[in-house]
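One structure below.
With one protein chain removed, the remaining protein chains of the complex are shown where they sit.
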Amino acid sequence: MNKFTNSRSFDSHPIAMTKRRQWTAIPGLLALAIGAVMLSAYSGASSSQHGSPVQPIAFPHTVHVQKLGMNCLYCHNAANKSMDPGLPAVSTCIGCHNMIGPQRPASDLGPARTSAEIQKLYKFADVAGMGAGMGANAKPIPWVRIHKLPEYVHFPHTRHINAGVTCQTCHGQIQKMDRVYQYATLNMGWCVSCHVNGYSPKEGLEAAGYADQPTSATLAAAPGGSAAPVALATGERKKARYDCANCHY
Amino acid sequence: MAATATPLRDGERPNIASAAVRFPAVRDYDQVDREIGGTLGPSLGWFAALGIAILCMLVGASAWVYQIREGLGVAGFQPPVMWAVYITTFVFWVGIGHAGTLISAILYLFRAGFRTSIYRVSEAMTVFAVMTAGLFPILHLGRPWKFFYLIPYPNWRLIWPNPKSPLVWDVFAILTYLTISSTFLYVGLIPDIAILRDREKNPIRKAIYAQLALGWRNSDREWRHFTRAYLFLAAFATPLVLSVHSVVSFDFAMALTPGWHATIFPPYFVAGAIFSGIGMVFTIVIPLRKFFHLEHYITLNDLDAAAKLCLFTSTVVGLAYVTEFQIAWMSGNRFEIDYFWNRVFGQWAWAAWIMLICNCVLPLSLWSQKLRRNPTWLFMLSLTINLGMWFERFVIIVPSLAHEFEPWQWGTYRPTFIDYSILLGSFGWFFMWFLLFIRQLPVMAMSEIKEIIPPRMRFAHAGLEHDLTEGTVYPDDTGAPH
Amino acid sequence: MQGVLGAFNEIDAAVHAIEDLKKDRFGDITVFTPTPRHEFEHVMKHPPSKVRIVTLIFGLCGVTFGYWIPVWISDYWPIIVGGKAVAAWVPFTILGFEVMVLIGGLATVFAMFAMAHIPRLTTTVGYDARFSGGQFGVWVVTDPDRADQAMTVLKQHGAAEVRRER
Partner (left out) sequence: MTQDTTTSGVKRREFLKVLGASSAAIAAVGCSEPTGKLIPYLVSPDETVPGVSTYYATTCRECSAACGMIAETRDGRAIKLEGNPEHPLNHGALCARGQSALQGLYNPDRLRVPMVNEGGTWKPITWDDAVARLAQALGGARGKGGVFINQHESGSFPRFLDGWLAGYGFEPHLSVDFEADSAAIEANRRTYGVAWPALSFSDAKLIISFGADFLDGWGASVPQQLDFADARAKLDGAPRFVYVGPRRSLTGLNADEWIACKPGSELAIANAFAGKGSIQQAATESGVDAAQLQRIASEIGASKPVLALSGVGGADALEVALAVAAINQAGGAVGATIKPAQAITSFDGMTTTAELLGQVERMRAGQVGIAFVRGTDPAHYLPRAIKFAEAFAKVPVRVSFSSYPDETTELCNLVIPDLHALESWGDAAPIRGTISLQQPAMDPVYPTIKGGTADFLIAVAKKDAALASRYSVDSYRTWLIAAFPGGAPALATALPHGIANGSMGGAAAAAARPAAPATITVQPKGTGEGDFFLITYPSPLLGAGRGANKPWLQELPDPVTKICWSSWVEIHPETAERLGIDRGDFLDVKTSNGTIRAPAFPYLGVHKDAIAIPSGQGHRSQAKLAPFEPKHHDASQVQWGYGRYARDVGVNVFDVLPASTNAAGGFAWTVTKASISKTGDNRILPSTEGSARQHGRGIAQAMNASDLTNPPRPEEKEVLPGDASHEFLPGLRSPVAADAQGELGAPTAQDQGTHKGLYDPNDPRGMTRRRWAMTIDLARCTGCSACVTACYAENNIPTVGAYWQVASIWAESRPGLNIERGREMNWIRLERYFEGNLDGKFGVDFETRFVPMLCQHCGNAPCEPVCPVYATYHSPDGLNVQVYNRCVGTRYCSNNCPYKVRYFNWFGYGEADRKQYAFPEPLNWQLNPDVTVRGKGVMEKCSFCVQRIREAENRAALEHRDLVPNEFTTACAQACPSRAITWGDAADPNWTVAQLAHDRRAYHVFEELNTYTAVVYLKKVNHPAAGAPAPRA
C-alpha cells in the first residue's frame, strides 16, 4: 500500500526485510596500517650491522692479534692521536712480510705451507720475493670499508683510546674474527647509551681478551694505561659528554 | 483499532529541532532521500570540474617534486623572508577549515537552525582544508623527507622533538584537528551512508557503502549512543577549533619578529579563521545549491544567518587590525612602529590595503539585509574575502620578515612560478577531494534533515499542527522541489 | 533469533504499537528509525548513554598523557633552548590539551561503537532497508508461540507490513 515513491536515482525495489550481511574487519586494517608504520619507523636502525664484505686480501686478525699478540696500534698507528685510526701503509705490511714470505717454512708445530694471501700482498706491493723491497709498480690495497659513520659524525678515536676504551668495545672481538664484520649497530642510540650510562673498563677489558682475572700487569698493558685499574677498582662506569656538538659540527 | 485522539505524550513538546519551519518545500522523508540522494553519481560537468582540479593538483605536485629535487631555492624565498607563500597558504587553509568545525560543532551546541543544511559541506570542507593545510608544513621544509623528526615516537636515535617549539604544537594540533574533524565528519556520515547502502543497486558501490556504514541499522540503541557521542565530539571540537588556530597563531606570536610578537594573535587569528572559513563556505555552497538545485534546503534564511556571522567576524578582525596599530603606536618601540608604518606605507602597502579593503570594508555591505539575501553578491563577496584573508596572512608573514630588527638584512620577496604552482596545486588538491566527495557522499545530513521535517502521522494532532506552521516564511524562499 | 517485524509509515502508529506491545509484556523490542526521534526514546525508556563516562575517563587520561610526553621528553635528554627551564610547564599545556581532545574524542567514538555494537561483525536479523528511508520499524523478539499476538498488535496499529523472522 505505501510503496516507496520513485526517485531519480533510486528505483524502489523489493527488498527482503531481512538481509544477512557480513561486516569485515575495518579495525584489522587499521591495526595493519599502524603496524606497518611502526615497522618502518624502526627499520633502518642499523642496516649495516653484521656486514662482512670480502676483502681483497683475507687478512686474518686472528693470527696477527690472537696468535702473534700484535698491538692494534702497530698497524692502526694513528688511533691514539687522531680522529682517524689510520690504516697500515703497504710498506708496513711488507716490513714484516719480506721476511715472512708466501712460502712459509715449518714453524712452531705447523707444517710448511703456501699462503695465497701473502702472494696477493706481494702482487700489490710489487715485491719480487723474500727480502726484496717494494717495487715501482706497487699499488695500495683497496680495502673494503666496514665501519662507516655518516659524514656528519666526527668520531675522535684518540679520545676513546686515551680514555681507556678498548677497541673491542666498539669493534667486537676483532682478535677472534677470521673475517671482520661490523659488530655494533653504530647507530646514535648505541653511541649515546654508552656516553650516558658510562663505559665499564672491566667489560671492555674482558672483551679485549683480558677476561680472566685482570692483573695489574695486564691492566697496565691495556690501552688507557694507569687509569684503567682505578676505574676498575672503584667499579665506576666512565661517563662521557653527550652534548650534540661533541660529534655533530 | 482504538483511534483515540489522545496526544502522544502528555505535557511533552513534540520533537522538532527548530520551532521554525526550516524547509517549507520539503514534505517528507522520501523527498529528502530522493533529492539529496539525487545529487550523487557522476555527471559530465562534474568530470570536467574534477579534471580541472586534478590538473591543477598535478601542476602543484610536479612543482613540488621539482622543488624536492632541486632544493627550496626554486621557490622565491629571499632571505630574510624565509617563510612566504607556503606558510601563508598553510594558515589560509587552516583558517578555512575552522569555519566548518564552527558550523558543525559550535553551532550544533548552540542549536543554531541554519546549521543543518550547510554543516556537512562545511565539515567536509574542514577535513579537506586541513588535509591541504597539512601538506604545507611538510612542503615548505628544506628536507621534507625528514618530516618524521617532528613526530614523537620511540626511535633508535634516542632523541625526541622539542615540545617547546610552536611547530611541534602545530604537529599535535593539526594532527588532532585532522583526526577529530575527520572522525566527526565520518561519524555524522554513518547513518547517511546506511541510507545510501540501502538504496544503492550497483553491487560494487553497494558493497563499498556497506563497508563504510559499519553495519548501521538505525536502531534505537544505535541512535541513543550516537546522539550522545556526537554531542561530546562537538563539545571537544569546539575548544579544539579555538585552540588549533591559537596554536597556529603561536607560530607567529611566540616569535620575536616585529609584527608577529603580539598577544592579540590567538583571538585575532581565530576570528580571522572563522571569517575566512565562512567566506569559503559561501564560495562553495552558493554554486552547490544552484547546481544541485538545493535552494529549498540551503535557504536564503540560512545564507542570511551565515552572512551575519561573517559580518560579525569581519568587524572582530577589523578591530584586531586597529589594535595592532594602536599597540605599536603606544608601545614606543621603534621596531614595532617602523614595522607597522612600513606595513601600510612601505613596499608591501598594496597587500595591506587589499587586506583592509577586502576584510574590513567590503563586508560592511552585509549590514544590508538585501545584500545578505543576495546569493550572487554573497558569492562575489566571498571571493574577495578569500583573497583578503590570504593577503592578511601574507601581510603578516612577508613584510614582517622583510623588515625586521637588523636593517642591514632588510629584504624583499619575489615569488616564482613554483610558488604559484604550489598555491594553485593546493586549490586543485582541495577541490579534487571536495568534488570527489560531493558526488559520492551526501552533501547534506539526510538523517538530520529528517529530524527537522515533521514525520508522517497517522493521526494529526492539534499541537503538532501548530508547531508545523509556526515561523516566518519568506515568500521568495520556497524553491520548489524538482 | 526469532521475532516479528512491523514496518510503519507513521511515527505515531509505531509509538502506539510499541506501547501496546510493552503492555503485552513483549520485552525485547528494537525500533528502527531513519532519524532519532524523542518519541521512541520516551516510549522505550532507555537509561542515558554511558558514553559520557568513557569520554570523561579518557579525556583525563589524555590530558595526563599529553603533559607527560613533553615532560618526559625534556627530562630524558635535557637540552636547553632559549634559556628556558628544561621542563617548562606552561607550553606543555598546549600538548596536554591537544592530546586530551585526541584521546577523549577517539575514545568517545570507540565507546559509541562498542555500546552501539558497531561495526557489527555478526549477521543481522530484523532490519530492513526501508528503515533508513521513510519507514519506522518495530522488531519484537519473541517465541514462535507468541508471534501471532505481536503481529496482531502491530497490524492493529496500522503497520504497513508485518512479517515473522526466523
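Labels for the chains are A, B and C, by order of writing; each one numbers its residues from 1.
Throughout what follows, a contact is a pair of C-beta atoms (placed from the backbone, for glycine too) under 8 Å apart; a residue touches a chain by one contact, two chains touch by 3 or more.
All figures in this text were calculated on a predicted structure; none of them were measured in a lab.
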Exercise. Relative to the complete complex, which of the depicted chains are touched by the chain excluded from display?
Worked result: A, B, C
Exercise. Any idea which of A:72, A:118 or A:141 touches the chain not displayed?
Worked result: A:141
Seminar exercise, completed: Contact with the hidden chain, among B:182, B:331, B:365 or B:440, goes to B:331
Problem set entry | Among A:65, A:118, A:170 or A:240, residue touching the chain not depicted | A:240
Problem set entry | Hidden partner interface residues of subunit A, rising order | 44, 46-48, 53, 77-78, 80-84, 86-92, 134, 138-145, 148-154, 156, 158-159, 162, 186-187, 239-246, 248-249
For this session: Name every residue on subunit C in touch with the hidden partner chain.
Result: 75, 77-88
Seminar exercise, completed: For subunit B, residues touching the missing partner are 66, 70-74, 76-80, 82-83, 137, 140-144, 146-147, 149-150, 159-162, 164-168, 171, 251, 254-257, 331-335, 338, 401, 404-411, 414, 416-418
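Here, only the chains that are shown with their structure count from here on.
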Problem set entry | Innermost chain by mean C-alpha position | B
Seminar exercise, completed: In whole angstrom, the CA-centroid distance of subunit A from subunit B equals 53
Problem set entry | Centre-of-Cα separation between subunit C and subunit A, whole angstrom | 57
For this session: Could you tell me the distance, in whole angstrom, between the mean C-alpha positions of subunit B and subunit C?
Result: 27
For this session: Scan subunit B for residues touching two or more other chains and write them down.
Result: 30, 33, 158-159, 198-199, 214-215
Exercise. On subunit C, where are the residues touching two or more other chains?
Worked result: 9, 77, 79, 119-120, 124, 127, 129-130, 133-134
Seminar exercise, completed: Seen from subunit A, its contact residues with subunit B in the complex are 4-5, 7-11, 13, 15, 21, 23-24, 26, 38, 41-42, 45-46, 185, 187-189, 192-193
Exercise. Considering the complex alone, what residue numbers of subunit B touch subunit A?
Worked result: 30-31, 33-35, 37-38, 40-41, 148, 153, 155-159, 198-201, 210-211, 214-215
Seminar exercise, completed: So, in the complex, the side of subunit C touching subunit B is made of residues 9-13, 15, 30-42, 44, 46, 48-49, 51-52, 55, 59, 69-70, 73-74, 76-77, 79, 81-82, 84, 88, 91-92, 94-95, 97-99, 101-102, 104-106, 108-109, 111-113, 115-120, 124, 127, 129-134, 137, 156-158
